[in-house]
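Mind having a look at this structure? Questions to follow.
As you look at this complex, bear in mind that one protein chain is not there, while each of the others sits in place.
Order of writing sets the labels: A and B. Residues in every chain begin at 1.
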Amino acid sequence: MSRTLGELSVLLHARLAGDPTVEISSIASFASAELGDLVFVDDPRHLASAEASHASAILAGEFASRSTKPLLVAAHPRQAFARAAIWLTESAPTAPSTHSTAMVHATAQLDPTVTVEEAAIIRSNVHIAANTIIGAGAVLGPNVTIGRDCRIYPNVTIYPGTTFGDRVIVHAGAVLGSDGFGYVRDAVTGRYEKFPQIGRLVLEDDVEIGANSTVDRGALDETRIRRGTKIDNLVHVGHNVSIGEDVVIAAQTGISGSSTIESNVIIGGQVGIADHVRIEEGAILGAQSGIPSKKVIRGKGIIFWGTPGRPIKSYLKDLATLSRLSKQK
Amino acid sequence: MSRTLGELSVLLHARLAGDPTVEISSIASFASAELGDLVFVDDPRHLASAEASHASAILAGEFASRSTKPLLVAAHPRQAFARAAIWLTESAPTAPSTHSTAMVHATAQLDPTVTVEEAAIIRSNVHIAANTIIGAGAVLGPNVTIGRDCRIYPNVTIYPGTTFGDRVIVHAGAVLGSDGFGYVRDAVTGRYEKFPQIGRLVLEDDVEIGANSTVDRGALDETRIRRGTKIDNLVHVGHNVSIGEDVVIAAQTGISGSSTIESNVIIGGQVGIADHVRIEEGAILGAQSGIPSKKVIRGKGIIFWGTPGRPIKSYLKDLATLSRLSKQK
Partner (left out) sequence: MSRTLGELSVLLHARLAGDPTVEISSIASFASAELGDLVFVDDPRHLASAEASHASAILAGEFASRSTKPLLVAAHPRQAFARAAIWLTESAPTAPSTHSTAMVHATAQLDPTVTVEEAAIIRSNVHIAANTIIGAGAVLGPNVTIGRDCRIYPNVTIYPGTTFGDRVIVHAGAVLGSDGFGYVRDAVTGRYEKFPQIGRLVLEDDVEIGANSTVDRGALDETRIRRGTKIDNLVHVGHNVSIGEDVVIAAQTGISGSSTIESNVIIGGQVGIADHVRIEEGAILGAQSGIPSKKVIRGKGIIFWGTPGRPIKSYLKDLATLSRLSKQK
């Protein structure tokens, strides 16, 4: 949806230097920009490249005062650009509808503004609030509750009783609310018997779950992912895990049963967190690090790395010591 | 389905102290327990918490002789609780049926007690035995054979010719019997050509496969997962792998082609096992450990850790040595 630079300036609280009537229809990178596009610059060294692009205007940080192109200046240009993108790239909403091949149980309660795509399956007592979109081939088990403005992509499976807040995004192929991995071994036969996995999974507002990630429901209680947490692709979250607000978890990380991740933690890719671990507020776990069972990791803003995870300074010193000794030999 | 404490006492071979007519309708944790729930205690220190809960009765180990609530005493309380859960939480079976949107090939042979959910696809010459449930959107390729009392969750894909025993559980999104990762590189062009992947996959009785896990079929022979083995979410099992009985494999572990995991092995999360490895009977691999190509790991009950995997004692000694030397510097 097209906007003038003048309109964008108001929407983004950005100072405009240049013609306010210039039409902006999309966002782009320097390389892909065409007439009508907005590009952004958060580093003064890249301003010349932005000016050399085919973009119609530049969104830059406060370092920029003049440019060969019309210029929007914002305190946080990356964030302003992200917000501009929402206004510019959102497609006109299509009329909500339930596709004729979707299968919605008679007891399910869907707001009239909900969209249900082809062959999606919605079981008994499901509740879905306004403007939510359920993707093609998604399966929502009985008693699932989904808030408003959520987006469930195709081929997602949601086990019974799972609850979502508002504005939750779940990418294709994710599995939410599956059985946790819990067994009891028979002392005589050595065979494993299934321990009950009858708890539930709660995803609070503004959570995003990546493609093909899996989040198990609680065994007896709940697994909970709190407001604003973002989870990348192929991540595993075990039963009874508690994840705080505004946590970021990169791809292929795994969190074992009954661990707690407090708010504002940042977790790199392929990190392994064993059971009953506590990662305290604001800690950072470097990629591939491993946290053993029952450990407590504390230190706001401190990066932990390695297996077993230790502060990065200590980890790098260990690596340097080893390298030095190796060379001595 | 509700039971009296007296009935549970008989079913669980548990000693009852208290009123046998108390009605128990479900299981719960201390925190979630309500009237009618059974909770369990396997550690004397938690008995007081159980008594403080809203549960109607407590299932405890032999350490417990009296309680403020009606008490069931069992030799293995965790296992007894798991079995109680089966009796209490199983829903009345719905009448078996094939949903009108399921697509079952004319040559497929399904026992009359099989349930096929919405939009499931069952190809030619598939055989399915009694009481098995095929989830919504699952795809069963030609010549798949599935035993009795199996549960295939939604959106699972099973490639042609895969064979299941009885009581196999496959969670949503898992892919079973896919092509192994095998190529021949052309000496002149450097291009990879596909090596034939025409073998098959066999899952024996009582196997459970986690959500979004992948198990490849054999290249020319078979991949086989034996009786009672339990596999968590996002696990990868390569072609021609042989896994024994009662093996436990935690989330995100990967096992490369032609490796053998003997019975009663326990494998942590994110473990990597290269090709042609043999993990012998009863070994334990700690989370994130890595076993290089062609290695043999032996030692019943010994924990191996690290990359390359070594006995945990040796691994911890290495870590301690490094830490000490780092501090000396």
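One rule holds for everything that comes next: a residue touches a chain if its C-beta (ideal position, glycine included) is under 8 Å from a C-beta of that chain, and two chains touch if they have at least 3 such contacts.
Bear in mind the structure is a predicted one, so any value in this text is a computation, not a measurement.
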- Note on the structure: Across A:6, A:154 or A:292, the one contacting the chain not displayed is A:154
- Using the definition of touch stated at the top, determine which of B:214, B:229, B:242 or B:264 touches the missing chain. B:214
- Message: Can you tell me which of B:6, B:254, B:282 or B:311 touches the chain that was removed from the display?
- Response: B:254
- Message: Going by the contact rule already stated, which one of A:64, A:119, A:176 or A:243 would touch the omitted chain in the full complex?
- Response: A:119
- Spell out, residue by residue, where the missing chain touches chain B. 101, 103, 119, 121, 137, 139, 155, 157, 159, 173, 175, 178-179, 181, 183-184, 186-187, 190-196, 198-199, 212-214, 216, 219-221, 234, 236, 238, 252, 254, 256, 270, 272, 274, 288, 290, 292, 307-308, 314, 317-318, 321-322, 324-325
- Footprint of the hidden chain on chain A, which residues? 27-29, 31-32, 76, 78-79, 81-83, 85-86, 89, 101, 117-119, 135-137, 153-155, 171-173, 206, 208, 210-212, 228, 230, 232-234, 246, 248, 250-252, 264, 268-270, 287-288, 306, 319, 322-323, 325-326, 329
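Keep this in mind: only the chains that are shown with their structure count from here on.
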- chain A onto chain B, same sequence, C-alpha superposition: rotation to the nearest 5 degrees is 120
